[in-house]
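Only one protein chain is missing; all other protein chains are in place.
Here is subunit A:
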Amino acid sequence: MAVTALVGAAGAASMFELLQLSPPGWGANLLRGLWNSILIACGAFGLGIGIGTLGAFGKLYGGPVVRDLLAVYTTVVRAVPELVLILILYYAVTDAVNQTLLAFGYDRIQISGLAAGIAVLGVVQGAYATEVLRGAIQAVPAGQIEAARAMGMPPGLLARRVTLPLMLSNALPGLANLWLVATKDTALLAVVGFGELTQETRQAAGATKAYFTFFMAAGMLYLILSIGSGWLFARLERRARRGQPELHG
């Protein structure tokens, strides 16, 4: 008993030192990793919503070719494991870009890990967002869209002022899920060596052998991120649901 207490005390002290912001602590590295993760998640989520909005309208109102292409996109991306997709898109796309550049007599370029991460995860997010938003748009009461058409509202304005706000309350729970997936999928970019939170944590843990300390710390950071964004999404959803009576019991 005394021994474990002693180890525990010593462990706590060294844990605190290891997590300090300035060297020899690794705290700054972890926070930098967290920041990178947040950047990628925000970028990918935003890109995903952009792709998803176009994809959803394309699936609902597009011609047969557009619809087929979108069906291939959402089916393939959602069927293949994300890790595999990231490896394919990251290496294959980087390679393709460089091959093209070389073919045209340019030098090969180093694609920024941040941009590549956003692009890769954004394409994945876009496939899921397409389905979330398509369902949400279909759940908008047709009569309310028809009322706007009957009053001569042009299609662009109608989408912006009627369809999108009405579908938002349907879409937000699904989008909140997608955001959480985005924050966690950033960890997959560790496999291509990008310095996001998981990668930084692995390095810190490997260098100090304090695996438990660092992975617990990383877990806490992911948890804080998720709780914070959960709160934000709850507020957004309340705003989007304005005008809808609450269901009780």
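Some notes on this structure:
By our rule, contacts are C-beta pairs under 8 Å (C-beta built on N, C-alpha and C of every residue); 3 or more make two chains touch, one makes a residue touch a chain; residues count from 1.
Please note the rule applied: contacts and distances are computed from a predicted model.
Of "Septum site-determining protein MinD", "Cytochrome c oxidase subunit IVB", "ATP-binding cassette domain-containing protein" or "Succinate dehydrogenase iron-sulfur subunit", only "ATP-binding cassette domain-containing protein" is the UniProt protein name of the chain excluded from the display. Within the set A:23, A:143 or A:193, the residue that contacts the chain not displayed is A:143.
Touch with the chain that is not drawn comes from one residue among A:89, A:118, A:137 or A:166, which is A:166. Where subunit A meets the missing chain, the touching residues are 141, 143-144, 146-154, 157, 161-162, 165-166, 169, 240, 242-245.
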